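Every protein chain but one is kept in place in this view of the complex.
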Amino acid sequence: MTRYVLRRLVQIVITFFLFQTLTFFLLYAQPGDIANQYLLNPNLPPDAAERLRQELGLDKPPHLQYIQYMKNFLTGNLGVSFTNYPRPVIDIIKERLPRTLVLFFTATIISFYVGFALGKVLAWRRGGLFEYGVTVVGVTLYTVFTPWFALMMIWLFAYKLNLFPTGKFVTPTLWQNAPVDANTVFGRMIYTGILGSVVAFVVYLLVRRLPPPTRNMSGILAVLAGLLGMVIPWVQSPLARYAVDILWHMVLPILTLTLISFAGTMLLTRNSLLETMREDFILAARAKGLPEKVVRDKHAARTALLPVVTSLVFSLAFAIDGGVITETMFSWPGMGLTLLNAVVQEDIPLAMGAFSFTGILALLAHLAADLLYAYLDPRIRYS
Amino acid sequence: MREPVLSVEHLTMHYSTRKGDVHAVDDVSFELHPGEVLGVVGESGSGKSSVAFTLMRLLPENAHIKGGHVWMNGVDLLTLPEDEMRRYRWKRIAMIFQAAMNTLNPVYKVGDQIIEAMETHGVAYGEAARKRVAELFEMVGLDPALMDRYPHEYSGGMRQRAIIAMALSCDPDVLIADEPTTALDVIVQHRILKNLLQLQKRLDMAMIYITHDIAVVAEVSTRIAVMYAGRLVEIGSTEDIFLRPKHRYTEALLQAFPSIHGEKKTLLTIPGELPNLLNPPRGCRFHPRCAFATEICKEREPEYRTFNPGHLAACWHPVGEENA
Amino acid sequence: MSFQPLVKVEGLKKYFPVSKGLFRKTHDYIHAVDDVSFSIQPRESLGLVGESGCGKTTTGKLLVRLLTPTAGRIFFRMEEEEAREEGVRLEDGYVDVATLKGRALKNFRRHVQMIFQDPYESMNPRLTIYDIVAEPMAVQGIGSVMEREQRVAEMLQHVGLTPPESFMFRYPHELSGGQRQRVAIARALIINPTFVIADEPTSMLDVSVRTGVMQLMQDLADRFGISYLYITHDLAVARYMCDKIAVMYLGKIVEMAETEELLHHPLHPYTKALLSAVPIPDPTYKREVIEIRGSVSTPINPPSYCRFYNRCPVAKEGLCNVQEHPPLEDKGGGHYVACHLV
Partner (left out) sequence: MSDASSVTVIHRPLWRVRLELFWKSVRTNWALFIENPIGVIGLAIILFFALMAVLHPILMKTVWDPTVYDPITGYDFEILRHPAPPSARHLLGTDPLGRDVLSQLMYSTQTEFILGVVAALITVTIGTLIGALSAYYGGVIDTLFMRLADLVIMLPFISILIVLSALFKLNMLKLALVIGILSGFGGVTVIIKSQALSIKVKPYIEAARVAGGGDWHIIVVHFIPNLLPLSFLYMMFTVTSAIFSEAVLSFFGLINIRMSWGIMIHTTQTAGYLLNVGQYWWLVIPAGLAITLLCSAFYLVGRALDEVVNPRLRRR
């Protein structure tokens, strides 16, 4: 297993290197002179332009520029944003990356659970009106024109029903007199989120060791413990209302993302389960006299999970990528919105930085999914 | 003779398919007595496995039991509610499947899969269950340490042993073995058969041994049922079937089967192909391939006739009655 | 019997590398076929018998050059004239199959064909029976389309699929297992080969159909003068199909003799064990069973002493595990055995 992980890591580093190289050459393959693109940008003061020319070696031959580019990237020097001059690109990314991550991580997990649960039902109730109905609705949501759908969600929930804000990260009026800035509160929210997850995991492992009747509740108990772990640290905190404000802004984007992406997991789970159901070990599990629910949840679903997890790769990578659309529609200041704005305003350093990190995220998502797969499949775990 | 542990009466089961109904099992009756091994022989599509799955009520959605009874302790398994039937499975009737490779779930440890069966039926829990798995493993000739391994770490022969251990874990009254050694090499097959028969005798189980291999059935069974195209054509003691076969199909099968023992006989070919069960032949289902078929064979289904106590065959022109 | 064998195999070896790790060099080899020699006379059929993993199928694939041997030579007898036509070099009337390449290899395949085990997987499901049977003619460029159609029809008739036109344009999945295996035979024989390798052609067929296919293969062999290398795990089938039987164990031939001789007077302890484990369709027969330990392993870098030593019930320590693997020697009357103790 260690060897497997190492091999995947090496592969990912190589892939990322290729990705960076590709990015660089994309930049240079565009029509027009790259140096002028940099130097004539209206957002950039003239003296800064001259300094940039030196730093990037824009007057040197391309291969030296390439080496310079890679060197800069590896040392974390992504240059200075034109539109946010003189803020360094890496700073902007540090601020916005967590926002994207939290949004999509949450949405992915929820849609994964919803999709997996629904997929199981579809496989079990094959061929009914219920299946066709859910499939058509699911596919429509899955292939829906995302910007349009987001718009409809905003229109319905924010304008008509006035339940949620129309977008953005925080409510400005509330934060005018706030003791700390939004990033600090958000940081703490992330920490408590991690804490909650760890608590949930530990509880799950502990309950699993207990005798049968309690053991069967390990899932529910773990979720409850996790929620407590997330909420308790905030109960006494004066910052709680600010945290709630951020959460309130997150609901609609997460809801939208979940609706869009759950069907992917659902449809795949259904197919995977239908294939697993034909396996002899399912027949054997039935022959053993196991209740139908155990056959379905323990034997069929557990094995059918494997390909579904692989596709989690795609959905995670897709989620981050789809962030461009969702974040733009909800004015959620994450990586996607940053990328699009930078591209539209020809802020090359920021665009390239944001693009690189979108790539890194996709790669890490792949790695995480691979590890999860290896954990779930003993055939990989022990070889 | 003791009371039968299982008695099957007029069992009929069809699969509905796109092209029509497949007459997989048609009016099959037999009894299974404690401590005996009933060999069920037949070629593919003869319905031998379908009988087994009907007994366990483990049929796919498109299978329909059209009639018959399966009595066990005065209870008709076919009318039992699903939830009660579930309690009969493995506890009373256990099964060894043909594809040992795929009978074990690849993502769980082998030992845990056996413990699961025992816990479900309240045979043993926790540590006690683990101890019992260790005993079972020793019984079937596996190292008990293997119980904490995953199926992919087992060889084919080891898996089949583990499945035998699993089948025995709840002390069933009846064990159905569906071609348990077909995928194995002769030497391994021989060893596993020997082991299985020893255990069957020791535990005084009744066993149904399903196979297409006449040679194997000659070695393991005390009685034999011969199936052809969904029907049971002949049943009798092993000696009756091999030395005094009555049905023309049984006779043809024995003459077509090669052996390494004794004189090299000329093998006789059975002409034609196995019938299509979507539309089985009228009358005796073997008549299109039978050298002795006459008009009556095409028209009317033969009735069972008793030739010896317990030796029945359904043939209009049984062996030894050439002029009848 | 002719003294000029049709096929002579000398010291045939096939090692498969075992790859470990990403960058590591391979030092481990599976000795799938390890120094195998035999010969087959014209119109003779040799049975290659053994348990799964003994190298019998690999040997078969080497002979048709689906695999390239690691070492050894495979001689196939050919007429001078044919050889010249096909651009093949002869050595005392034999061509060395192991060295053939490109055009010459393709031409060689007009003489040697193979029948596969699985009647369901050995035919492309998207081709019609006509396409399947005509494939060898088509790729070899033999005959016009009309001639091929005629020839396919004849061949289907030969293998008992009558009337041919009702089978020609059907798909494999519309045929039963026995019928498919007849199609496979028709495909193998359509370009008149003199040597056919049959890899368990009847092992997946039902008993009542199997005998028919076995009979057919023998009839056609007599009629067209074909030699078989008949690969099987079933000694009872081999008894009916083969003139001679060679028993393989872990890549080596351990015993080879005329069929009845081998069945009734086995000499090698492995052959004895194998024979004693074969079930007999006769409830009155009580046989004497020779137990052997363990099970077949994979021959990865096997020791140089006798391959069967670890499982042998009669092995002598200090002899069998010291000396090299015993050579296959004639113990009289063409009964070859590879054992120190015989």
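Letters A, B and C mark the chains as written, and numbering starts fresh at 1 in each.
The rule is simple: a contact is a pair of C-beta atoms (placed from the backbone, for glycine too) under 8 Å apart; a residue touches a chain by one contact, two chains touch by 3 or more.
Predicted, not measured: the structure shown is a model, and the values here were computed from it.
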Out of A:Thr140, A:Thr184 or A:Ser237, which residue would touch the omitted chain in the full complex? A:Thr140
Touch as defined at the start, partner being the missing chain; which of C:Asp28, C:Glu79 or C:Glu121 qualifies? C:Glu121
Of A:Val199, A:Leu267, A:Leu350 or A:Ala374, which sits in contact with the chain we cannot see? A:Leu267
Touching residues of chain C against the unshown chain: what are they? 61, 64, 66, 106-107, 109-110, 112-114, 116-118, 121-128, 135-136, 139-140, 145-146, 149-150, 153-155, 157-158, 160, 162, 164-165, 169, 184, 187, 219
Which chain A residues touch the hidden chain? 11, 15, 18-19, 22, 26-27, 29-31, 126-127, 132, 135-136, 139-140, 142-149, 151-152, 154-155, 159-160, 166, 267, 271, 274-275, 278, 314, 317-318, 320-322, 324-325, 328, 336, 339-340, 343-344, 346, 351, 355, 358-359, 362-363, 366
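Convention: only the chains that are shown with their structure count from here on.
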Check A-B against B-C and say which one is joined by more contacting C-beta pairs. B-C
Distance from the CA centroid of chain A to that of chain C, rounded to the nearest Å? 57
Chain A to chain B, mean C-alpha position gap in Å, rounds to 53
Inter-chain centre distance, chain B versus chain C - centres from mean C-alpha coordinates, in Å: 33
Residue positions on chain A within touch of chain B in the complex are 211-212, 279-281, 283-292, 294, 299, 302-303, 306, 376-379, 382
Could you pull out which chain B residues touch chain C in their complex? 43-44, 155, 157, 185-190, 212-216, 218-219, 238-239, 242-243, 252-254, 256-262, 264, 267-271, 273-274, 289
Can you list the chain B residues touching chain A in their complex? 56, 58, 82-83, 86-91, 94-95, 97, 99, 102-108, 116-117, 119-121, 125-126, 150, 152-153, 166
